[in-house]
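Just below is one structure, and these are the notes that go with it.
Excluded from the complex is one protein chain; the other protein chains are retained at their positions.
== subunit A ==
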């Protein structure tokens, strides 16, 4: 279950090496075990330079994919997981867990406690999931609240100390690195016996519980006979429980109104102590019917100190909140576009913002736009070949708005023009972004009565709902 080494590599396309090792850590005691377990099939962990080169090649992140290269492009070289075999010094280092996220490559090499030839199935190697969890933890730490490069650098500087805490010998103790940071700070506080390890200290102060529900909808509307439109709600419930005592028992319930859409595919935070089987089995896989479990969804738990995601869910609402129509006609050098949008009457007509992005791909820059909008205003980003229709805080009474116009493009001049593999010719899309405060599409809510706390003092309970929306 241990890791032999961990790396953080920033991907820098266009530079000679295409990347830099920002952080690496090796675990020699684990390496020693690897040598014994792997026997003749043992391949040592390489130095940073060769590792960087081999990993970038394998992940197709080097800039030279102009020519066919058998070792990378062969049809039988199939990777279906984020686990790779890297050719290093004539041998293959395996398994290397690696993925790219926000321009940063996260990688580690889990210990395999047996011979590597033949390769055991990945599912039988405990270090694989531990490795993923470590990398997710590092990623979560680096990007929690991080806004710019200097903050990222500060966090990178903290990383060696944090890993010394969270993973001193290569066996991960806590994937929540923020928690490790807190426990360094809380170090002087004495723990009582029944203190969970994932809780760095105890809270002192006014009891308070806050719950926030955020829903996003992902919808794709094709307006085509043979392709079904899709819309799915993805919800996350975030909690912060400021309660005294080392292990306060709390039960949080989520409720739906009578016509609400049932929550499905519920994944809970590990601090939830037990789950109703109806919650466990409610799934989007099943055909929806009236018998679906519609709550209340009860989550008994012992909360950690920090803010945490109590659960994630999906839901299938009966209609998409905004129905869109988008038509593109190519007329010589210009495109004629027509957009109609209709807000469904059941949706709260009060937005924090609402805008429609209309990108054009595989073309030159926008040189000229003539348009007419029934509502809101249009902004043109010529170089990016992008139109943004700012709809504002409210739809008009009719609930319907439209945009029509013609767009003219210049010659495709340089590589910077947006390229897309799907939006070829007349294939194009429009993307709606909006946010509605204090509203959920499913109707899901938590209120004063939703929280039961089995601890001294009556907590103040605050809830909020947030609805974010992306429509394509």
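Definition applied: a contact is a pair of C-beta atoms (placed from the backbone, for glycine too) under 8 Å apart; a residue touches a chain by one contact, two chains touch by 3 or more; residues count from 1.
In the analysis below, contacts and distances are computed from a predicted model.
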Exercise. Identify the UniProt protein name of the omitted chain, choosing among "Response regulatory domain-containing protein", "AP-5 complex subunit beta-1", "WDR73 protein" or "Centromere protein M".
Key: "AP-5 complex subunit beta-1"
Self-check item: Contact partner of the left-out chain, one of A:261, A:294 or A:314
Solution: A:314
Quiz item: For the full complex, which residue in A:197, A:307 or A:338 touches the chain that was left out?
Solution: A:197
Self-check item: Contact partner of the left-out chain, one of A:17, A:267 or A:319
Solution: A:267
Exercise. Identify the residue among A:41, A:129 or A:202 that touches the chain left out of the display.
Key: A:129
Practice problem: Spell out, residue by residue, where the missing chain touches subunit A. | Solution: 1-2, 24-29, 31-33, 36-37, 47-49, 60, 65-66, 68, 70, 72-82, 97, 99, 101, 113-114, 120-130, 132-136, 160, 164, 168-169, 171-176, 179, 184, 187-198, 218, 232, 234, 236, 265-270, 272-275, 277, 279-281, 283-286, 302, 312, 314, 421-422, 424
